[in-house]
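Removed: one protein chain of the complex. Kept in place: all other protein chains.
Presenting chain A:
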Amino acid sequence: MTEVSIEQLTKDYGTHRAVAGISVRIRDGEFISLLGPSGCGKTTTLKMIAGFEDVSSGAIRFDGRDVVNVPAERRDIGMVFQNYALFPHMTVAGNLAFGLEMRKVPKVQMQERIARVLDMVQLTSHADRYPRQLSGGQQQRVALARALVIEPKILLLDEPLANLDAKLREEMRVFIRDIQRRVGITTVYVTHDQAEAMTMSDRVVVMFGGRIAQCGSPSDIYEKPSSIEVAQFVGQVNLMTMVVEERLADDRVRLSGPLGEAVVPNPHALRKGERVTVALRPEAIDISVTGPGQSATVLSSHYSGSLMDYRLQLADGSRIDVQTFPRQRFAEGDSVHVHAPADRYWLLEDAE
């Protein structure tokens, strides 16, 4: 079992710095996601861990041993590629056997291990098929099995679900997470899909422009994002300006704004009368006909099956987004009341 420690990892392409000195410590058996938009350096980071990209500076340690100068074929990693990269001229069993042959595993043991892993990904009956005879989801499972059968130190997955349709993608999330827990392997998962990162990971590393914007549990990332960028990347967010009303005893401040009062921690020693930017998730806002809360007008409403998305205009002219369950519906032009619990707001650290 392996702990991966990334220290000041940097990758330069000419004058372009793709990864700018990132540091993460991945615990043994942990499932960690690198989340970010394309070009944020997440795939480059994964390739450096795998050994497919040279490191410009910094260290990658597997259980304390720096592997930066170890070639990919000797790093003992299992990797699942976005396009699966199954060997088209080999059967499923042949694909699985490849890594074991490289490790000179005896024939009998090899067959046992292949059978066990095929059973785990529920493809026992497909051992003699060729990749082209399998569906996308099955190919994906073969790719996972091929990476796991060599019992690598760490498992790396590069957007493995990007080519699957929505329903299968959700099934595969659970499937991969399940197997990862059972095997207990340290896993790094690259994705640009925040829902994927949220549902699968123990911790999420959000990356922008080659840097780590935030690293934390899925709920930390979603509920206490460190910046507007992170907040917006992992979901919708309302930003509003509020005024400091008073400093509370337990190192918090009470704010007032267009939607009522908020109580937030006070890390910057804010003073009374100071103006700050706070954020509020659309689903934290309650909407009703009679109140409590501020009055607002419905500008638009969108129905998406399990949820309703509204855009409302407040009395002071500002606009907010609200997300609710569609049990109660409002139409464009309706007058409503909106209210948000004071503790659902958070202060943005880099806010102006």
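Everything that follows uses one rule, which is that a contact is a pair of C-beta atoms (placed from the backbone, for glycine too) under 8 Å apart; a residue touches a chain by one contact, two chains touch by 3 or more; residues count from 1.
Here is the rule we use: contacts and distances are computed from a predicted model.
Q: Out of "3-oxoacyl-[acyl-carrier-protein] synthase-3", "aminomethyltransferase", "ABC transporter permease" or "Monovalent cation:proton antiporter-2 (CPA2) family protein", which one is the UniProt protein name for the chain not included here?
A: "ABC transporter permease"
Q: Out of A:E73, A:D250 or A:D316, which residue would touch the omitted chain in the full complex?
A: Looking across A:E73, A:D250 or A:D316, the contact with the absent chain belongs to A:E73.
Q: Which of A:R103, A:R116, A:H302 or A:R329 sits in contact with the chain that's absent?
A: Of the candidates A:R103, A:R116, A:H302 or A:R329, A:R103 is in touch with the missing chain.
Q: Mind pulling the chain A residues that touch the left-out chain?
A: Listed in rising order, the touching residues are 50-52, 71-79, 81, 83, 85-90, 98-99, 102-103, 146-147, 150, 156.
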